[in-house]
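A single protein chain has been omitted from the complex, and every remaining protein chain is retained in its original position.
Letters A and B name the chains as they come in the text, with residue numbers starting at 1 for each one.
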Amino acid sequence: MKLRDLAERLGCRLEGGGDVEIVRVAGIEHAQPGDLTFLANPRYESVLAATRASAVLLRDDAPAAPCAMLRTPDPYLAFARAVGLFAPDWRPAPGVHPMAAVAADARIGRNVSIGAFVSVGEGAAIGDNTVVFPNVTIGPGVRIGDDCVIHSNVALRERVTIGSRVILQNGVVVGGDGYGFVRRGDGTHEKIPQIASVVIEDDVELGANTTVDRPAVGETRIRSGTKIDNLVQIGHGVSVGRNVLMAAQVGIAGSTAVDDDVIFGGQVGVGGHLTIGRGSVAVGQSGVTNSLTPGAMVAGYPAIDSREWRKASVIFGRLPELKRRIEALEGQVAALTERLRARGEPSE
Amino acid sequence: MKLRDLAERLGCRLEGGGDVEIVRVAGIEHAQPGDLTFLANPRYESVLAATRASAVLLRDDAPAAPCAMLRTPDPYLAFARAVGLFAPDWRPAPGVHPMAAVAADARIGRNVSIGAFVSVGEGAAIGDNTVVFPNVTIGPGVRIGDDCVIHSNVALRERVTIGSRVILQNGVVVGGDGYGFVRRGDGTHEKIPQIASVVIEDDVELGANTTVDRPAVGETRIRSGTKIDNLVQIGHGVSVGRNVLMAAQVGIAGSTAVDDDVIFGGQVGVGGHLTIGRGSVAVGQSGVTNSLTPGAMVAGYPAIDSREWRKASVIFGRLPELKRRIEALEGQVAALTERLRARGEPSE
Partner (left out) sequence: MKLRDLAERLGCRLEGGGDVEIVRVAGIEHAQPGDLTFLANPRYESVLAATRASAVLLRDDAPAAPCAMLRTPDPYLAFARAVGLFAPDWRPAPGVHPMAAVAADARIGRNVSIGAFVSVGEGAAIGDNTVVFPNVTIGPGVRIGDDCVIHSNVALRERVTIGSRVILQNGVVVGGDGYGFVRRGDGTHEKIPQIASVVIEDDVELGANTTVDRPAVGETRIRSGTKIDNLVQIGHGVSVGRNVLMAAQVGIAGSTAVDDDVIFGGQVGVGGHLTIGRGSVAVGQSGVTNSLTPGAMVAGYPAIDSREWRKASVIFGRLPELKRRIEALEGQVAALTERLRARGEPSE
């Protein structure tokens, strides 16, 4: 694609080299001639000077580069869109594969693609333009919206609801039974049937092998625009707000409510029955044991204010030294006390 | 269902409203007219006063509710059973789907349901009334008992044994190769073939995408009544006792023996070759690096007694303050020492 055309499609201002042919998008350190790259982080300005890329996306106020430039207020966003322009065609042809098993009463929208070995249960409904890759199991009564991508080996259990433009990476499980048991008098546990449902709203993405459980009563819900990484556990009855970000291997215990715009780093654990306030952030590996106020930023286990935690963490490694200093003080104070006593100090 | 009939089926004592029609079970905060709810935790007594539910399960000694009441010594257990009474019919019709691949010599019990795209290997045996959902892979020589539910996309490897009334949530893997390698002189690693087996006893439940590995020799065993949540890792050669509870994302390293009635919170990690005593508890995110005595309750990493850990954790956040106090003491002690010296203190 000519750089001039690319500039137009990305809404960028072109500086030089409109006839350059761009064949790929690449990171700034690996870019080659023919590549478009981007500068979003000023730390990479020095790298840019030596880039071999043919063109670069960069801010209006960034210094000039040694190649053609596409000026834009948000180079990272323009980069994201440029990648999409070079994406290979991935969409399978519409139609139901002859080796799929689709229930007679399932409703399949227009332009839907259903791959081999996909099972679609009774009463399920799949919206227009949705793609279902091979080996996906869609339970009875499941509802899937328009323009979704359901990657291979996903399992959608009975009666779960998936919105539109939802992307489910491979191996996702939505609607597995929540972990709900009652202890009997003899120490065994009785299963509480988990029969309520799960709702995944529009524009949500769930990462590979992530699991979202269904509850006994009420619902589990992930609101629109939320993006969840791989191997995450969403417990039964959890409510996740809009535009939430959760990195890989996060776990949220049952009945917790996570408000909009929250960010969880990787491997964060969140206890059950908590309220996580809007826009709060938990640093990777934090263990959140109490509810968080809106805008809170926490770290550690139990999670505390992240600045307090950082200061304390620095001192943690110096605990042996602090202990020695306490011991030294004890020795000095004992010696001082003895000196005063030896000099005829009247007893108290 | 009439409340009177519900009371009888749940073995509860009815107070008022026997003719009320109950259509659903719901949590106390979301219950609507037509719903049965429950009060198990006294903290919710105030909520109960405002409930819109038509009836409530509650203890004999709980204060009266503004709706019909079902009195019972264990409202949570009665709730669990009530949910079951309202569960939609989920059981697929018995029979083998025409698009399943069942080995000619596999033995399939009575009233078994095998879904589409299920592969059953040579010599496998499936007991009566067991349901196998679509896209499950059952390896050669696998034995599954009666009344099991194997949800979609489960993988059961060659020769593993599954008891009766076992529930495997979607994406479970039983019998994957344990992580066993021997370092060669050149720094590469030789695989130790993992050819021994895994036994999952009766009444066990494994959560979605949980993995249970097979060892090279001996066996991996999960004893009856144990309930394991999603995304849990059970290493090769691990032995898990009866009625154990493990929350999501727990990991148990190889050859560890977990005794009966143990409880692990979410994301707990347990080292290899340890013995975890009966009834011990590890709080969420603990890292258990040593064996635990029966009844131990631990937290932190490395895990220590949970009360000690809690006390220490409170002080952790105050480490910067403690450090300042040590510095102040050092200044004061130096000043005192100097004063004594200045006043003609004889040298020691």
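One rule holds in what follows: contacts are C-beta pairs under 8 Å (C-beta built on N, C-alpha and C of every residue); 3 or more make two chains touch, one makes a residue touch a chain.
The model shown is predicted, which means the values in this text are computed figures rather than measured ones.
Across the entire complex, the residue among A:21, A:105 or A:330 in touch with the chain not shown is A:330. In the complete complex, the hidden chain is touched by one of B:164, B:211, B:226 or B:280, namely B:211. Checked against the full complex, the candidates A:124, A:148, A:162 or A:231 give a single residue touching the omitted chain, namely A:231. Contact with the chain that does not appear here is found for just one residue of B:2, B:91, B:325 or B:341, B:325. The residue touching the chain not shown here, chosen from A:152, A:275 or A:291, is A:152.
Taking the whole complex into account, chain B touches the unshown chain at residues 99, 101, 117, 119, 135-137, 139, 153-155, 157-159, 171, 173, 176-177, 179-182, 184, 187-193, 195, 209, 211, 213, 216-218, 231, 233, 235, 249, 251, 253, 267, 269, 271, 287, 289, 300-302, 304, 308-309, 311-312, 315-316, 318, 322, 325-326, 329, 332-333, 336, 339-340. Although one chain is not drawn, its touching partners on chain A can still be listed: residues 24-27, 30, 74, 76-77, 79-81, 83-84, 86-88, 90, 97, 99, 115-117, 133-135, 151-153, 167, 169-171, 203, 205, 207-209, 225, 227, 229-231, 243, 245, 247-249, 261, 266-267, 284-285, 300, 313, 316-320, 322-323, 326, 329-330, 333, 336-337, 340, 345.
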